[in-house]
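Just below is one structure, and these are the notes that go with it.
Note that one protein chain is taken out, while the other chains of the complex remain in position.
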Amino acid sequence: MSAFDALNGVEILAVDGIVAVGALGLLLADVAMPAGNKRILGYCTLLLLALGFTATFTLDLTGTALGGAYVGDGFAIWCKRIFLAAGFFGVLGGMDETARIGPRRQGEYYQLLMMSLLGMTLLAGARDLILLMVSFELMSLPLYAMAAWGGIGTYPKRKGPLPSMELPAKTKWHRPAEAGLKLYLVGAVSSVVALYGISLLFGIGGSTRFDVLARTMNAGPVMSLAVAMIVGGFAFKIGAAPFHMWVPDTYQGASTPFVAFLSVAPKAAGFAALVQLLLGPLAGHTDTWMPLVLALIIVSLLVGNLMAVPQQNVKRMLGFSGVAQMGFGLMALLAAGTVAHTSGQKSEGLATLLFFLAAYMVANMGVFFVIEAVAASGRTEDETADEKDSDDTLAVFRGLHARSPGLALAGLLFVLSLGGIPFAIGFWAKVWVLLGLWTAGYGWLVVLAAALSAAGLFYYLQIARSMYMTPEGDLPKVTARMELGLAILLLALLTMAVGLFPGPVMEAARVAVGLG
Amino acid sequence: MIAMIALSLIALCVVSAGLFAVRSTNLVHSVLWLAVSLAGTSALYLMVGASFLSAIQIILYTGGVITLMLFGVMLTDRNETTKIGNPSERKRLGAVSALAVFALIASAVSSMSFTGGGSTIVHTKAIGQALLTEHLLAFEALSILLLAAMLAAIVVARRRDP
Amino acid sequence: MSHQTLALFVLLSPLVAAVVLFIVAPLRVRGPVSAGITIASTAISLGASVMLAMARMFGQSAPNVDIQAAWLPGGGKVLSTVGVYVDPVAAPMMVVVALVALCVQVYSLGYLGHEPSRDRGRYFAYHALFAFSMLGLVMAPNLLQLFLCWELVGLASYLLIGYYWTKPSAGQAALKAFWVTKFADMGLMLGLMVLFVKTGGFDWTVPPGQVLMTADAEVIAGLLFLAVVGKSAQFPMHIWLPDAMEGPTPVSALLHAATMVAAGVYLIVRAYPIFSLAPTVLTFMVYLGAFTALFAAIVAVFQDDIKKVLAFSTCSQLGYMVAALGTGSMVSGYFHLTTHAFFKALLFLTAGSLIHAVHSNSLHDMGGLWKKMKPTGVLLIIGSLALAGFPMTSGFFSKDLILEELLHAGHIVPLIAAIAAAGLTAFYMTRVVMLSLFGAPSEAAEHAHESPAVMLAPMALLGALALVGGLLHGDFAKMAGAEAAFHITPVGIIATATGLTGIAAGLWRFSPGKRAAVGSQWVSAPMRFVTWLTGNAPVDRAFALFYRRVMLTAAAGVAWFDRYIIDALINLSGWAVLKGAERFRRLQTGRPADYIYAVIAGLIALTAMGVM
Partner (left out) sequence: MIAVNAEVLQLLLLLSAALFSLGVYGVLTRKNIIGLLIGLELMANAVNINLVAFARHQGGTAGQVFTLFTIALTVAEVAVGLALVILLHRSRRSTETDAAAQLHG
């Protein structure tokens, strides 16, 4: 293959190109422009992401490039839309917070975000182990830094090592640093484990290309080992139990708008990677991976729903609830795998997964933005993100319906969507996942999941209760800043509109995976 | 046969250096033991005919990672960081877990049956060619990844905005 | 106006009100404005429903209204539709819902008159939402829309029960009610799924050309019935209903007497084609319904809170309905639902009026209100008589029909339980009347005064219906195409006699003569009869002995069981979850080293699973 052959079909990389060029352009612009008004970079990022998002609709991105290492299909394009939309909302909703944490260095945040997004979009189309792992890491590395964003510490006044880890109440303690470190430690271990599994996969398949691997791999203990390591490694990224330990801590510690992004986009990417591998070269070996996925589902549902109940910090609570939600995503994957196994065909399961990821993105980002709007109203200018522990406890939502009716209504909508109440987008996601699972023959799992999600309502409703059924006391009125408010409004409209008319979106998802 | 023995010896060297690296009570020693282990691996690559990788291993790992780590040790408080150990309450559980991992991998791997074995030499040129054709996209992604890592490290390690 | 337009008006006017009130904050924060919008919208709904129902019940059989819009396209076909569907089954329920909702809303004007304007605005906005979702449920053309509205009803009820949010117990009760019913709703959702998998749709009836196997029908009906047990407060999921009495009393009248709890029964009526294919579930329904009827009636005897009495009474009456539907008689169960809606809503509203007067829920704080509040008292007595099945009141007709059906179907044990429950019902309602109206005057009652006309008018309307509503039984029968004209039968006579005995026993036990004499002339006539009846000592003593030793002991045991075992078990499960979670929380130590342990341990577990 010559260098020119390799470039055949490279036009399907248009969206990735926009993101990559955007990231580098932002870097250059950041260096070139004076430190005064870096906020413009944020708007540029929005523009670029909107451009990329539009391009997924206007350009024909289907085909293969680089001799099959990169494939553009409906699933990949749909995933890219989710990533770009999550990036867009993440930037829009976080603009104020980013500028507040580091007014002169906010450009770097956007560059990192774009690089991470590039990793995600590449991941969605990767059909090659090397590209898969490189893009996976490209996605992860900036996230570590972004999680620690704002946790740039100052030296404590005292000299010498701390006598104990119990810091005095007055001392600043740096939640973002801890959030980033935990994400990093668990992430690095997980990704090296996944790499080990992938190296074994390469060993038994003799190639890095998925299409070749699908033909050459034979089941056996080594494959089981490799698959277990890969599933475990990627389960970290989607935050499925027991690889979820970083989730609540990082959610609580990192800045809220970033968490809004972190809680949806990389998870969707993790699912894309899992789908790529498990329903690609491993589609013929469902016996090997389905028990593992099943185990992850059960543990995630139990741990997520159970641990969320006693949480008083909303971000922690949402972290655990996210673990349970990922159980639902894995259920869609399981259903898809079963159908692929029995009939060898694409299934509703994949379309359901896409719809679920989109629904989860919309509602989850919305909730985090509402939290951010409430917390931001209580902050003064010179505070850093980590100074107030009480920023996001349930109590700050007291009587929100009186302090800001619109925000409370949006919050209620998002929470109901996450809880799976009808007429919100999340309900349909849950119903379709469960329906697909039922038809795939996992009736008992459907019953378990339905029961646990009913239990899960309990903690989602705690938020609603705090907003609507507690007196506001002397808490101040809340007004979201313009960008944040716009993000919340858009997400709320999406939640409601798609909740009322889920048909077209679901139909689009089905078309994307080659059905209908 | 001699080559096989030599290989085994290097392997032993790599493993024992690794063991010291995770057991040493002095962090600087630990880093240096890691360097030994990585250098041994580099020799291993040379022996099995991956000379290009051997060089890369030396340059990137021994030259890059080890230096980075030593920087890390020096930049942080030396009094506190150089004296480390494996706390006893974790040692047993860690050893059991590590043994379990080893048993699982080894049992799986030894059940594997391979035949033949290519001895064709892959020239560096072929690697370079593959890098710029089939793996072009991954290569470009890697370049951005390195940029991202640099940026991330700067962003994280820098002090607060004035 | 065509029937189509009318039907759309029924549903859309509360929807418009709800949307406007939820979105336009300035309207919502002004109580009178919000109330005006909501009441007007409900009145429009009521008018349109009555016109539709008239065409069906008294006029010639009008064609069904059936407007459906494709909603969930999937795979090139329409998965489901939404729309409005009015047939002879839906029409009466529409009237009941709209009528009771309107009465309650008007009544609330007076009842909540002293609340801050902003809170009242919110309250009426919730009411509009509730009216819309309940009507959407009643007029649903298929099970999927019913389910969606069912959930919305649950949400609206959550908001309404939790209206007094300054009281922590109200928030807890709202949460508990929502949680328990939502747990039961899981059955509905799963039932829908099985239905969809088996028939490919969400229709009320099995589509022509499709055969639903009995085993499948049993599963579907069983799952649907689980939802009914939760929503209609059947044993052992009845526990949320008494707690839900924390909400404002008009809300209880609307939700917990007339509409929401009846939604479960309505679901059975609607999905009868499926239920009729499931004989086992039907039989189970008879027994569970009859058991709940008796059980809740016994517990009701021991409540001192007037609202709790009524709440358990509602459980009991819903038990009758479920049992009736289990015998295969749709008409009798549905008819009882209608009459019950009238008299139970009336009872709750009168109870609210009494509570309003003395600012207490306790029966003992109410004594002697008869002197102060004659109109309310008369209405309370009317409602109690109807509930007790006093001859020629509405409850008499509907209860009688149910007992007859039980006899016809040959369920003797449930029949006996139901008759016993009828006696107890009469007894505890007499107790309520005697204690609250004619008991020893309490301190609070000294300052009581009659409620305003805006509260009395809706009560009077419901009172009239409670008295004469029974005469509609012929039309109900016609509606279902059956000829269930009312006959006087031996069962009816026995039941009536039991009811009268219950009243007599109540009068005897709680007669003012046994306390300070505060009886008025009106009440002393029957009292003289009772005194004459029990005047001679041996009968009196035997009766007293039986009452004290046997009945009181057994019933106290039942009440204790309900309070400390059933309720505790449900609470215990919640508590166990919380405690378990607290225990598990310690696993999330916060130490990164432990997190890495979790990763490695998870890895070892997965690998071991894979390799072995």
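Per-chain numbering from 1; labels A, B and C assigned in written order.
Just so we're on the same page, a residue touches a chain if its C-beta (ideal position, glycine included) is under 8 Å from a C-beta of that chain, and two chains touch if they have at least 3 such contacts.
All values reported here derive from a predicted model rather than from experimental measurement.
Asker: Going by the touch rule at the top, give the shown chains the omitted chain contacts.
Answerer: Over the full assembly, the chain not pictured touches A, B, C.
Asker: Give me the chain A residues in contact with the hidden chain, please.
Answerer: 129-130, 133-134, 137, 141, 144-145, 148, 151-156, 160-162, 165, 167, 173-175, 177-182, 184-185, 188-189, 191-193, 195-196, 199-200, 202-203, 206-208, 248-249, 252-253, 311, 316
Asker: If the missing chain were put back, which residues of chain B would it touch?
Answerer: Spelled out for chain B, the touching residues are 3-4, 7-8, 11, 14-15, 18-19, 21-22, 27, 30-31, 34, 37-38, 41, 44-50, 52-53, 56-57, 60-61, 64-65, 68-69, 71-73, 75-77, 80-81, 84-87, 90-91, 93-95, 97-99, 101-102, 105-106, 109-110, 112-120, 122, 126-127, 129-131, 134-135, 138, 142, 145-146, 148-150, 152-154, 156-157, 159.
Asker: Identify the residues of chain C touching the omitted chain, counting contacts across the whole complex.
Answerer: The missing chain touches chain C at positions 585-586, 588-593, 596-597, 600.
To be clear about the criterion, only the chains that are shown with their structure count from here on.
Asker: So how far apart, in whole Å, are chain B and chain C when each is placed at the average of its C-alpha atoms?
Answerer: 70
Asker: Indicate the residues of chain C shared as contacts by at least two other chains.
Answerer: 600-601, 603, 607, 611
Asker: Could you say which residues in chain A touch two or more other chains, in rising order?
Answerer: Those would be 221, 224-225.
Asker: Would you mind writing out the residues of chain B in touch with chain C in their complex?
Answerer: It is residues 90, 93, 97, 100-101, 104, 107-108 of chain B that touch chain C.
Asker: Taking the complex as given, what residues does chain A use to touch chain B?
Answerer: For this pair, the touching residues of chain A are 1-3, 5-7, 13, 20, 23-24, 27, 65-67, 69-70, 101-105, 108-109, 111-112, 115-116, 118-119, 122, 128, 130-131, 134-135, 137-138, 141-142, 144-145, 148-149, 152-154, 161, 180, 204, 220-222, 224-225.
Asker: Show me the residue ranges of chain C that touch chain B in the complex, using the header's touch definition.
Answerer: Answer in residue numbers: 593, 597, 600-601, 603-604, 607-608, 611.
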